[in-house]
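Heads up: the structure comes next, in structure tokens.
A single protein chain has been removed from this complex, and every other one stays in its place.
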Amino acid sequence: MSGSSIGQHLVLTSFGESHGKAIGAIVDGCPAGLELDEKDIQTMLDLRKPGQNLISTQRKEGDVVEIVSGVFRGHTTGAPISMIIRNADQKSKDYENLKTKLRPGHSDYPAMMKYNHLNDYRGGGRFSGRLTATHVMGGAIARKLLKTTLGIETNAFTSQIGKIKMSKEFNIKMAKSIYKNEVRCPENETAKSMRENILDARKKGDSLGGIIESITTNVPVGLGEPIFNSLESDLSKAIFSIPSVKGIEFGSGFRGSELYGSENNDLYTIKRGKIVTETNRSGGILGGISNGMPITIRIAFKPASSIAQKQNTIDIKTKKETILQVKGRHDPCVVPRAPPVVDSLVAFTIADHALLTGMIKPVL
Amino acid sequence: MSGSSIGQHLVLTSFGESHGKAIGAIVDGCPAGLELDEKDIQTMLDLRKPGQNLISTQRKEGDVVEIVSGVFRGHTTGAPISMIIRNADQKSKDYENLKTKLRPGHSDYPAMMKYNHLNDYRGGGRFSGRLTATHVMGGAIARKLLKTTLGIETNAFTSQIGKIKMSKEFNIKMAKSIYKNEVRCPENETAKSMRENILDARKKGDSLGGIIESITTNVPVGLGEPIFNSLESDLSKAIFSIPSVKGIEFGSGFRGSELYGSENNDLYTIKRGKIVTETNRSGGILGGISNGMPITIRIAFKPASSIAQKQNTIDIKTKKETILQVKGRHDPCVVPRAPPVVDSLVAFTIADHALLTGMIKPVL
Amino acid sequence: MSGSSIGQHLVLTSFGESHGKAIGAIVDGCPAGLELDEKDIQTMLDLRKPGQNLISTQRKEGDVVEIVSGVFRGHTTGAPISMIIRNADQKSKDYENLKTKLRPGHSDYPAMMKYNHLNDYRGGGRFSGRLTATHVMGGAIARKLLKTTLGIETNAFTSQIGKIKMSKEFNIKMAKSIYKNEVRCPENETAKSMRENILDARKKGDSLGGIIESITTNVPVGLGEPIFNSLESDLSKAIFSIPSVKGIEFGSGFRGSELYGSENNDLYTIKRGKIVTETNRSGGILGGISNGMPITIRIAFKPASSIAQKQNTIDIKTKKETILQVKGRHDPCVVPRAPPVVDSLVAFTIADHALLTGMIKPVL
Partner (left out) sequence: MSGSSIGQHLVLTSFGESHGKAIGAIVDGCPAGLELDEKDIQTMLDLRKPGQNLISTQRKEGDVVEIVSGVFRGHTTGAPISMIIRNADQKSKDYENLKTKLRPGHSDYPAMMKYNHLNDYRGGGRFSGRLTATHVMGGAIARKLLKTTLGIETNAFTSQIGKIKMSKEFNIKMAKSIYKNEVRCPENETAKSMRENILDARKKGDSLGGIIESITTNVPVGLGEPIFNSLESDLSKAIFSIPSVKGIEFGSGFRGSELYGSENNDLYTIKRGKIVTETNRSGGILGGISNGMPITIRIAFKPASSIAQKQNTIDIKTKKETILQVKGRHDPCVVPRAPPVVDSLVAFTIADHALLTGMIKPVL
């Protein structure tokens, strides 16, 4: 109930806090017979790991994942797969002086009020972006499952940082270029400008937001349920579990609202014997159900709320105005670390629906 | 599992098809002791009723709701509240000739494939916008519950139709003006242009989309859970159950992605002894938890997919190209009918969280 | 949350009160393509209908079920199947004078306290045995689904009334004889004694309990999950939703507790090429998973709490001792009406697990 689990057939449970002993995830409902070892998860975790370069937080985490259960002789067994990462590089003292000064844009204040100051506030505690590593643990399994059984692939990438946008539309050939730069933008030149922009923001003690796009290919027709468990419902629920996400759109999304029906409708045609649509303004989802076209999602990330600049705020103890200057190590822009997290949650949601509809069997 | 229910403590179950015998809803988990009768629900249903004017479908439905259970001597009892509306004005024959021609932008094709042609296709069946009446049945109860217990009020309105937008930002004084025109836009002059625009689209056999905004006031601090049951997660899941919705954003949303942190952060201050933020770019939600500011949401509706113009498509029987011309009665723009539906789902989600956190008691 | 739904993939939602306008059920998650009409449900409802003979309550209910949604052209569509029975023969006045005198053994007192006197007390309201008709609505569908797809059959019967027990152990050939008498006991002679016993209790203004046995055949190996969703867990949860049930055992159950392991273990052997056990003390379930043998359950029903004899009790208004004499029409023994209810809940639970494990497809 307290929201640490998601999914119906495939259930991901997340635990841990940013500066606690460990963080971890449990995946229940994964079919027996999937080849799996720690490398499958570690590889994907490494892509979101902090401390890799100048544009992210300087916190260094080994982030070495251990599979504790659910895998036997190199394959999943049908039992819950539990995974754990011990926290290492914690500098909790950095946060002690913040305890009473409310950080603008941060979860501090509602969390304090909700839990009557009992929550673990160190490093953001349960609200930290660090917890998205638990999403990736689950997502790495879901991605491998989808790839192995249905050939489905997810590709998330940075399409915008601040006001700098990709110049072309994504096409699937760009997928290989996503991880060729630190920004995770498949256009190398644009990525350079984005990087400059981020470094500039960091220098000013400021932060930037941006947009992640997600394209999922080889999706079969028929995933999702009418009314409450539409694919858009479940994907958006999952995506909004990422801190900093403030918007989501499928296909033509907000831009589609300005079009006429005759402009926004995707016309059916036949290609290589298959019914497809000529355009994909629906983002691959009609009536909440996948229509076989790629699922396309755009996700808005706000600029990180922790900035080095001085900000006016309130001291919750004195209930008086005060000045806050956040220390500690923070990402000037979290967007470049987000693609593996988005991929994880998209894959997890689609895998859950593929299991629900019987497209993936409980034993492979 | 098949997605006909939503909510954790307060659970809404929807049933029925557009051209079946009836549609209905069950609300389980509503506290005992809420004053309730059919008028409370009927009043809100009437606001989304079709056939009221030129800008909506000409299908006329009495849409008279009957409370079948859960209310005794004018109060809720704690038992599930079931409600039913008998369908009346069905013209199913209009749809017979569409059975094999895939309507662009419509759920036909994925539904046929998902259910192997066994689904009730008449009038869109389970996928029809008509089913949003079941959302309103649940929402009317949730709204009354929120108003009565916590003073929370939801206000959804049309802020954009096609390319025509409201000229000012919404402020709470405008709430009274929302239902003064057919378009549900609190700016009367803008509403007139929007209406012209819709009538024009209808004349062309075309359709329009638009944007609904939702402002919820008097929200206490502390609703929502970290990680998977964030308020944004649960609100978006609910909102995407509305057909035609393709995008959602909270607070500054997509626009916020282009700002610096120093521009997007809301600074804390004290007003009338209460901690508030000077601006509300967060949309009232931080870290997935309500922070006491109004919850602000923008929702993108695509233009209705059923248009009178001829469209190229595929006949699924012959697998050949063909021309489709949709008949039947359709909304040239569904947006003006959406505000009560959005209000319903926002209220339902917030009421569910208020019950989960103990802010509303199981017996009033 | 308030407990009106059960099941994971196949979900049954019950609504209504004994003396309200109607009772009904919604089955969500039933595969598309099952042949179904009202007769399938009515036939099974008629088997539990009251007022059929001397040994049950004299309340007469037409109990005519209407399928409101989810069935199209004689087949299920994959959409939720909603069913409703209008209540007819209500004599609520019989209950008015009971409002404050606590009926021993009845739900009155805890219900009053739980709902602060707001619950619908007429005829037991939400707690009435009448609500088991909603279990049967769901069960009739599940039974047909199991029979059609996997050949699974459930057979529940009365094996004991008061102290009168069947003389032999049930074997599957007896299944045809269950409904040949009013008591639903496959031994005709025993049934006569049971009937005498019930009539005798009625004459004394007293009531009797008894035991229902349930044998389910053709169960495939592999239904149920380890740990919390064991088949025994889910079956017992469903069965305890029947008012008056106070005990359940699988296979050798309580008697097995007194045996040595060497006596209670079922030895494996091969019959007609299939691995089976020579005996079935496990009741067809090992480690929470079906092992392919018939599932055997024994269920203890307490004697009905509403009796005509005078009983000492408390008046909740005065908080003083008083004498109660229950009027109204009551079953002197509910056991003979229980077999269709037990069959329903057993079938529903097994169908849910068969869907979860992929043994039944979402589209037939």
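Note that the chains are named A, B and C in the order they appear, and that numbering of residues resets to 1 at the start of each chain.
Quick note on the criterion: a residue touches a chain if its C-beta (ideal position, glycine included) is under 8 Å from a C-beta of that chain, and two chains touch if they have at least 3 such contacts.
Remember, predicted model here, so these are calculated numbers, not experimental data.
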item	value
Which residue of C:F72, C:F170 or C:F301 touches the chain not shown here	C:F301
Which residue of C:H19, C:R48 or C:R126 touches the chain not shown here	C:R126
Residue among A:I172, A:I270, A:I323 or A:V363 touching the omitted chain	A:V363
Hidden partner chain, touching residue among C:Q42, C:S69, C:T154 or C:N291	C:N291
Chain not shown, touching residues in chain C	1-6, 8-9, 12, 14, 102, 104-107, 109-111, 113-114, 126-127, 131, 160, 162-163, 201, 204, 206-211, 221-222, 224-230, 232-234, 236-238, 240-241, 243, 245-254, 256-270, 275, 277, 281-283, 286-292, 300-307, 309, 311-314, 316, 319, 321, 356-357
Residues belonging to chain B that touch the chain removed from view	8-9, 79, 226, 356-358, 361-362
Contacts of chain A with the absent chain, listed as residue ranges	1-5, 7-11, 13-17, 20-24, 26, 28-29, 32-33, 66, 68-70, 72, 75-80, 82, 84, 114-116, 118-120, 125-126, 363
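Convention: only the chains that are shown with their structure count from here on.
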item	value
Central chain (by mean CA position)	B
Size of the rotation, in steps of 5 degrees, that lays the CA trace of chain A over chain B	180
Shared interface numbering between chain C and chain B [over half = same, under half = different]	same
Between chain B and chain A, distance of the C-alpha-averaged centres to the nearest whole Å	26
Numbers and ranges of chain B residues touching at least 2 other chains	1-5, 8-9, 14, 114, 126
